[in-house]
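A protein chain is absent from this complex, but the other protein chains hold their places.
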Amino acid sequence: MQLRRTIGCLGVAGVIVLLSLAVPPLLGQQRSPAGQQFPSAYRPPRAADGHPDLNGIWQAFVTANWDLQDHEAQPGPHPELTGAYGAGPAGQSIVEGGEIPYKADALAKKKANFENRLRVDVSNDKTWHAFGDPEMKCYMPGVPRATYMPFPFHIVQGTGPYILMAYEFTSATRIIRMDWKQAAPTDSWMGWSRGRWDADTLVVDVTGQREETWFDRAGDFHSDALHVVERYTPVSPYHMMYEATIEDPNVFTRPWKISFPLYRRMEKNVQLLEFKCVPFTEELLFGTFRKQTAR
Amino acid sequence: MRNRVLASIGVLVAVVAAGLVVPAAGQAPKKYTAPKTPWGDPDLQGVWNDATSTPLQRPGNVGDRGVLNDEEAEEFQKSLEHDLTRDRRDGGNAADVNRAYNEHWMDARRLKITADRRTSLIVDPVDGRIPPLVAPSPERRRAQAARADGAARFAAGLPADFTDMSWPVRCVVRTDVPPYLPTIYNNNFQIFQSPGYVTIAPEMIHSARIIPVDGRPHLNKDLRQWLGDTRGHWEGSTLVVETRNFKSEEGVLFQGANPATFTITERFTRVASDAINYEFTLADPITWTKPWTALIPWNKVDPGEQMFEYACHEDNFDMVHFLTGARLREKNGETAGQRPARPGEER
Partner (left out) sequence: MRTFRSLVLAGAALLLVVAAPAFAHHAFSAEFDANKPIKFKGTVTKMLWVNPHAWIYVDVKKPDGTVEEWMIETGTPNTLLRRGLTKESLTNGTEIIVDGYQSKDGSRRANGRDLTLPNGQTLFLGSSGTGAPNEKK
């Protein structure tokens, strides 16, 4: 009797499962690049500025910070010291079409960047930035890298012509100036961001970035002609699709695009914590200039 | 005369304590109602600047004047401007080199006294001075001496290693550690608001102090941060902000206060369309004999003036200059505090 009822319950459960698989195609579905399904025509709640409410803490879960393109798992910088600690996970390319369209000489520079990614030499001001992944040195990562660092960021959207994006990594911040005419007065590490709304998408135009930032730990790079256009589109209460079009005629043969979902951090009372990494880098950068004590 | 001055100081302190408008001398306080955000919080949004020449502590030669009249204020401001301007070249090279650059590289607002014409930013104690220091324990004294040794090596241009430079010079923290105090430039703070939060972004160094105002608890006490952990709540139109959980590194907090025993309460009140009153109370029973409070007006500067990125560590070439310069001079025979004797010089 017990067994039959259990089988009956399982049968019912099975039908429910079958129905839930069958139902979604009946609603309009939108396929995201990750292959998941979001209801199309999701209408996000409005913030006080009348536009979609992007307030909250967001984080990417792609492994693009290691490498924008397809990558296998890899050992960390010093496996002989740290074993599996610091090793890199595998990941699929977030680049539309798979590959970054480098010009031939630029590809050589990317390879050189990668070979020198752990090299640091700040003894001469003129070559201060010549080698080494700026992330390792705790330099602000620029855009779009800040978006897919393995750290959360907080979007603060109020009223008035400014939206703040605050990143946990090295407490980097950037102010998105809405409907703004003034161009970047100088270059900056996080760039000069001007935003506007395109229906329910926040479009951010980023110029004036310091040429020294990298896109990832694989040495992908750009020049000071970099122009990034981002698109943030809420697709559910918990997901936002992120797209960035990257243009730099000095380095790439054509503009190219990356995209991935951003996830809302849902822990109760979640907040950005501090990752002030400057003290973690001082021995690396300045240790060689220490006064040597006589033996 | 003295009683009138004391009475006016008493009124001033009471008015400040109530979080009301600080009246300019001779005027009755105007009732100002701060606008509200669409979700009902008082609106503090904008870019604000806190530069002023009014000193933190009452200077020694203004007697017990707490607030000045028109003529006195003009004299006070002129005298401070003369002291502070970087355009003066007098006093010999030793004084001149430390002025560093011309005045136009500095924040012009730092040559103006506060509109309410006080002689100090400190409003409590009524003498406008930081309370006497508590005698440090032998352990604290040793730690302070070690930091002082490092600072002396740095001042002599002979730092032993990067730890001899201060946290601000190392670009770890600068004016972003509360309490916010005016400095020579980049005295800007941008306030952003969103439902449940007030966010203060200081210019120097970049960071965002995202303050929940929804009543959630602080982080547990073992989760410590350079800028501490902050929670806010509204008392009428005043944002009251409490910060705890400062990291244990000494030398970060004001006057070397101890992170474990230091407490700070800050209050932000919009008192005019272009002004916020920023008030802070500091306490640390092992540093100061009693708590003390200062009031600093913030002036709205946007849209005419904007905040700009203050990257610091990224291009902090001077860290290398200090250290390589020291190694070179040591090679040439210099030791901390002493340069090598010149030929024929008696020592």
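Letters A and B mark the chains in the order given here, with residues in each chain numbered from 1 onward.
The definition used in the following text is that a contact is a pair of C-beta atoms (placed from the backbone, for glycine too) under 8 Å apart; a residue touches a chain by one contact, two chains touch by 3 or more.
Remember, it's a predicted structure, so these values are computed and weren't measured experimentally.
Chemist: Could you run through the displayed chains and say which ones the absent chain touches?
Modeler: Answer for the hidden chain's contacts among shown chains: A, B.
Chemist: Among B:Ala34, B:Leu181 or B:Ile286, which residue is in contact with the omitted chain in the full complex?
Modeler: From the options B:Ala34, B:Leu181 or B:Ile286, the contact with the absent chain belongs to B:Leu181.
Chemist: Of A:Ala41, A:Ala104 or A:Ala183, which one is in contact with the hidden chain?
Modeler: A:Ala183
Chemist: What subunit A residues would touch the chain not displayed?
Modeler: Interface residues of subunit A facing the absent chain: 125, 161, 177, 179-183, 185-187.
Chemist: Across the whole complex, list the residues on subunit B that are touched by the chain not included here.
Modeler: So the residues of subunit B touching the unseen chain are 55-63, 65, 68, 71-72, 75-76, 79-80, 83, 89, 92-94, 96-102, 104-107, 129-130, 154-157, 165-166, 168-169, 171, 174-175, 177, 179, 181-186, 203-204, 253-255, 303-306, 308-312, 314-318, 321-322, 324-326, 328-329.
Here is the rule we use: only the chains that are shown with their structure count from here on.
Chemist: Counting in whole Å, what is the centre-to-centre distance of subunit A and subunit B, each centre being its mean C-alpha position?
Modeler: 35
Chemist: Can you list the residues on subunit B that touch subunit A in the complex?
Modeler: Within the complex, subunit B contacts subunit A at residues 37-39, 43, 45-46, 160-162, 170-173, 190, 192-195, 197, 199, 201, 205-208, 210, 212, 216-217, 219, 223, 225-227, 303, 307-309, 311, 313-315, 317, 319-320, 323-324, 326-327, 330.
Chemist: Please give the residue numbers of subunit A that touch subunit B in the complex, ascending.
Modeler: 47-48, 55, 122-123, 125, 128, 134, 137-140, 154, 156-162, 164, 166, 171-175, 185-186, 188-190, 210, 212, 269, 271-274, 276, 278-279, 281-283, 285-287, 289-291
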